[in-house]
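Complex shown without one protein chain; remaining protein chains in place.
Naming follows writing order (A, B, C and D), and every chain is counted from residue 1.
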Amino acid sequence: GCVGANSTDSNTGAEDGPLAPGDSPSGEITILDDNTNQVFQDSTIAAFEAATGITVRTYTQGNFNDLHDRFATLFAAGDTSIDVVMTWAGWTAEFGQAGWLQELDSAAVPDDLIQPALDAVSWDGKVYGLPKFASVQTMFWNKNMMGEADLDPEAGPQNWDEFVEAAKAMTTEDRWGFACDVGNPAGAYQNFLRVLLLNGGDMYDDEFRPIFNSEHGVEALAKFAELLTVHGVMDPASLQTTNASDLGDQFARGSTGMVFNWPFQYAVATAAESQLDTESVGNGLIPGMSVRSASIDGSEGFAISKFSQNKDAALAWLQFAASAEVQREIVEREGWFPVSQTVLEDPQSREALPVLETYEESTQYATKRWGVPWSNELDQLLSVQISDVLNERTSAQDALDSAAQQTQELVDRYLG
Amino acid sequence: MAKIELVGVQKDYGHGRKAVRAVHELEYTIEDGAFVSLLGPSGCGKSTTLNMIAGLEEITSGEILIDGERVDDLPPDKRDLAFVFQDYALYPHMSVRENIAFGLRMRKVDKPEIERRVADAARRLEISRVLDNRPRNLSGGQRQRVALARAIARRPKVFLFDEPLSNLDAMLRDQTRSELKLLHAELGATSVYVTHDQEEAMTLSDRIAVMSHGRLEQYGTPEEIYHQPATEFVARFVGKPKMNLLPAVRTERGRFAVAGSALEVDLAAEPDELTIGLRPEECTIHLAEGEGDAVGTVRVVEPLGNVSDVSIDLNGHTFVVRTPGFASFRVGDPVSVDATAARRHAFDPETGSRLGH
Amino acid sequence: MAKIELVGVQKDYGHGRKAVRAVHELEYTIEDGAFVSLLGPSGCGKSTTLNMIAGLEEITSGEILIDGERVDDLPPDKRDLAFVFQDYALYPHMSVRENIAFGLRMRKVDKPEIERRVADAARRLEISRVLDNRPRNLSGGQRQRVALARAIARRPKVFLFDEPLSNLDAMLRDQTRSELKLLHAELGATSVYVTHDQEEAMTLSDRIAVMSHGRLEQYGTPEEIYHQPATEFVARFVGKPKMNLLPAVRTERGRFAVAGSALEVDLAAEPDELTIGLRPEECTIHLAEGEGDAVGTVRVVEPLGNVSDVSIDLNGHTFVVRTPGFASFRVGDPVSVDATAARRHAFDPETGSRLGH
Amino acid sequence: MAVLLVYLLAPFVWMTVYSLYPSTALQTLTPDLDPRQLRLDSYVALLSDPTFLRPLANSAIVGIATTIICMVLGSACAYVLARFRFRGRQALLLSMLTVQAIPVIVLAVPLFILLRAFGVYDSLIGLIVTYSAFILPLVVWMLVGFFEEIPPSLERAAIIDGCNRMQIMVRIAVPLAAPGMAATAILAFITSWSDFFLAKVLTITDAITLPVRTASFQGLFAMDYTSAATAGVITAVPVLVLALLAQRWIIRGLVEGAVKG
């Protein structure tokens, strides 16, 4: 994409207020997406162009891991060549607070959006984009292994104790009952947040004071660490697994009994190269500690660059991607969850993607992400503490106290 | 066609207070067609002088004239001269043919003429067969010839040589020296030849400019240099074995005794003290018959085949005599020296300049 | 104390089919206390021989005995010898003092003794004042002395020298040569000296081993080598100017004519064709008076001061005569050569070996 | 020595193996190296994937162009530094080496702004110019060493033969330094070809280079080891071939200049 320097356009007048849908937007837009979805490239763009008359000049996919740095550089330099960028909970808060994303007027936001998906594109009460798919972790298990361990393959563990027992039963010489991905900072944060919510805790109070070092938090982290250190049911490789896809592959290889993973796990586990198939993959709610269940959100969406020269057209794309038509395709062709309640409740969707059932169930329980401007810093510092706990260099209490104190400094810096 | 005049030529390296004078007030004329050697020990300013003539170094003061014209501001390639370097400076990435032709091509000589000249130069130096080789595939002697061929192909007015033989081994050096002499006789171009080897200078030159510490010590024919050295430095530097130079004091009018020894020499000179110079090959020795006859003892005998050099300890001073054949003297033999047949040279011990005729 | 015997010593470099024989069947004895030179052109195997004596190279076959004991399996440091290298091989990171002391320290000589010996060696070679310098800050001559001092401080039974003077300039070389000879006289240790300079070999040695292409050509005293060269190679290699070697055919019994020229030589020899050898300094020339007298024309005259070398064109062959003083001959002069006073040498043109006495 | 050889080669060989076998065959305790399992699928796939070919072409273009620019400008600059004495020369030379100490990180953002200002962000030209700036100091540093090794008498001979300064450089100095120049050129190429960070920051789409593409096989939801290994092999092979072809010069050029005291 070439960079048009400081051209002033009709749209800049609306820069200060939230963006509402305009009448019949037109022109060109440029989209920079991650490479999670193929469906846009395959059919959505054509459909969008046909429906709106807007041209998608370029639609580019970048590697998720690279995008953050690119966006940061692009925005910092006020680049006008990109109209639509992919976003998710962490970036929405970060780039939104930096003033790089266009706030949307409530008129532009569909009203049947599922809350966690909407959260992923909002920060500080403002909506900065629209979700393109919803993603929530659920539990997957290997029915074969369950059976071999004399457990009921159809019913997954209902609470943490059952989960631990099941994991123990499934752990053998070269197989593990459980595996996760705490290898990088984001993974460390996710795994902690998940157990924190499972134990009824939370990250912050209403005033954004960190409270994750509460009793709930400490107990949750301790129990999580025990999987590795006491029960020996967690694959030690979890400590070096840096992404969900490695975890997914691992599960698909049949060497891990249970994982908590994103929806795509189903597709991976039932793919041709996998050791498992539709019959042998079990799916259900993540078993809770002090609550029945909880989960973490990983929904993605699109946002409009503050420096876009054609925000109306960009908004049209956001809305199109969130529309039922596109959402159905995402569910059917890619296995992600829909962002709208309507599509979720559609039986047709359920048929295409059995795990949707679990998802729907999970919406009753806490599903959070806590995307904040200081997400990166937080992930980083938390990962150090959690690694220390997992390697038994410190206690869960000390680790979380230290993390909470550092987090407070971050909160003060960014919200103070 | 090419007379080179040096008029008060000086050269300083560096600037201001750090300036070092490498060459002092040179003043002499190299006649057209002459072969002149610049002779002197390492660092005495020979190359500097040659480079100034070539235009590779600027002159600090003074003038250089070629055929009466000042060339100070003429770049080297306008002075119509060729230069043969000590390391030959052959272009390693060109064939011998291209090496020889390069200077002509740069001067836009036309192709057939270049070919003719290259062929001619190669024939003269007997390197026609290696014209297509790279220098690195040649022997030392062949490289030397290529360097010469490159110079003569240009047919310049002046040839400048900077120690062109010093990278050859002894046998090849002697042979090439003779050939160089023949070549000069054929071509007749003015040649300036830098060397630190007195033998080369003696055998090749019409005239020799002996230099020391950036100054001219003597400018003359080989015979003058050898028989009438103008300074003690020249006397010591020219001739092999080295001239015996000994402090002497006057014992009576016209008679001098070599310091503390029984060797006495007749010499028509004024001062009370002087340095006396006697060439080893003009003296003779014989075994001392009695005590009184002996003036020294043999320290070292160095047979060279047809002659032997005998070093004698003359009361602490070494005195060398060249004797014919394998000398029968043995180390420790008492001997007496006969210098009556020897040409006498005398020098001022302070200034080193020649005394008398 | 140290007699060195070489018995059928051979050396191959490389293995199997790629093996190259660098030294062939050497067989001679170096007497205790003798100074023996290994003389020959570059690549003839001199250094290889020396290295085998030192133990730095393995012997392929044959034996080397020192004082009657086989040393083949003895490492160099057990053979009690010192080595002076052509490039001196001074340790650049050590001071002169440390350089000299290193060999003693390695042998665990005690400190005061080391100091004594270093001081003594330094005094003898007049380098006491530079003991604390690094080699790189020394002149070539000083470095050479340090290398010698390092050798003598060790007080070994045998000294080995590999062209120790060849990196010095002419003057320094002559001077150091004399000193080396004195040093040997004082120390009296067996010395083996490698050189390609016949003058060095002649002046320094008790005996000379002339080598060519890895083979021994002759082993004898300087006088034998000079006056009775065993092969044409030795004749050509030893003596300066080079011996005139010319093909000759028998004209009548006991009389030979140099190929195609009027020069005739009396010689008691059998074959019809041979190579005749005449030393330039034993022949004389004079200006041809009439046509019939002339045997050649002067090509080059090279004055050396006390003598001049005159090259004559003898019907295509070059013949050199050494004449006294600055010769009065001019290029092109017709001259006749007189070789009656010259010792005659004759060689088999095929094998190169000496004919007759 | 065998140990050394294994040490040198084994890692790369293993990566090549990885690219040739389905990862399921290798990610076990007993890797299954049955040659029947061998397949070139991933190579075929990558080499027919436009999103891979484009970066491949980009890297080649950027590498070659950078090398040419560096060699032309660098040799001109190095020649002057090698042959002229002026005040500050030493400092200038040293600063060429010191540039090596600059962490690229610190320059990324300002560079981005700079390139954007000139409208060459995410373009091959932008990358070429940036790489040139980073590689030039090293090139100059090395070439100065090579030029200084040329005996001054050769240049003097050329002066006598009638060359002007430019001719001396073009006809004498450059050909003579050819081995060193070759080594330097290869180094320049390898450096620009291998760079990851700058390319990551200074490109988004159009000008993505091979290393960036290769690293991107580590996706969040798609860690494709076989493709990563394949891309790794494809990225490494051109430079390996170059390096091996020119190894004599490289060793001489890269190292000897640095060693001569």
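Assume a contact is a pair of C-beta atoms (placed from the backbone, for glycine too) under 8 Å apart; a residue touches a chain by one contact, two chains touch by 3 or more.
FYI, contacts and distances are computed from a predicted model.
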{"item": "Listed names \"Sugar ABC transporter permease\", \"Cation:proton antiporter\", \"Hydrogenase assembly chaperone hypC/hupF\" or \"Sarcosine oxidase subunit delta\", matching UniProt entry of the absent chain", "value": "\"Sugar ABC transporter permease\""}
{"item": "Hidden-chain contact residue, picked from the options C:54, C:149 or C:245", "value": "C:54"}
{"item": "Touch criterion as defined above, residue of D:45, D:73, D:125 or D:178 at the omitted chain", "value": "D:73"}
{"item": "Of A:25, A:129, A:157 or A:183, the one touching the omitted chain in the full complex", "value": "A:183"}
{"item": "Candidate in contact with the missing chain, chosen from C:16, C:75 or C:316", "value": "C:75"}
{"item": "Residues of subunit A in contact with the chain not shown", "value": "65, 68-69, 72-73, 75-76, 94, 97-100, 182-186, 188, 235-243, 246, 250, 255, 373-374, 376-377, 380-381, 383-384, 386-388, 391, 413-414"}
{"item": "Missing-partner contacts on subunit D, residue numbers", "value": "1, 4-5, 7-9, 11-12, 14-15, 18, 23, 26-31, 73-74, 76-77, 79-81, 83-86, 90, 93-94, 97-111, 113-114, 129-130, 132-134, 136-137, 140, 144-145, 148, 152, 165-166, 169, 190, 193-194, 196-197, 201, 211, 214-215, 217-218, 225, 228-229, 231-233, 235-236, 239-240, 242-244, 247, 250-252, 254-256, 258-261"}
{"item": "Interface residues of subunit C (partner: the chain not displayed)", "value": "51, 54, 56, 75-77, 81-83, 85-87, 89, 91-93, 95, 98, 102-103, 106-107, 132-134, 137, 154"}
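Throughout what follows, only the chains that are shown with their structure count from here on.
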{"item": "Chain centre separation in whole Å, for subunit C relative to subunit B (CA means)", "value": "26"}
{"item": "Chain centre separation in whole Å, for subunit D relative to subunit A (CA means)", "value": "38"}
{"item": "Sequence positions of subunit A contacting 2 or more other chains", "value": "none"}
{"item": "Per-residue overlap in subunit D, given as positions that touch at least 2 other chains", "value": "none"}
{"item": "Chain contact topology (line, ring, star, complete or other)", "value": "line"}
{"item": "Chain pairs that touch, as defined at the top of this document", "value": "A-D, B-C, B-D"}
{"item": "Contact footprint of subunit A on subunit D as seen in their complex", "value": "22, 24, 27, 29, 108-109, 112-113, 116-117, 119, 121-123, 200-201, 204-206, 212, 215-216, 218-223"}
{"item": "Parts of subunit D lying in touch with subunit B, wherever the complex brings them together", "value": "151, 153-154, 156-163, 167, 172, 175-176, 178"}
{"item": "Partner subunit D, residues of subunit B touching it in the complex", "value": "51, 54, 56, 75-77, 81-83, 85-87, 89, 91-93, 102-103, 106-107"}
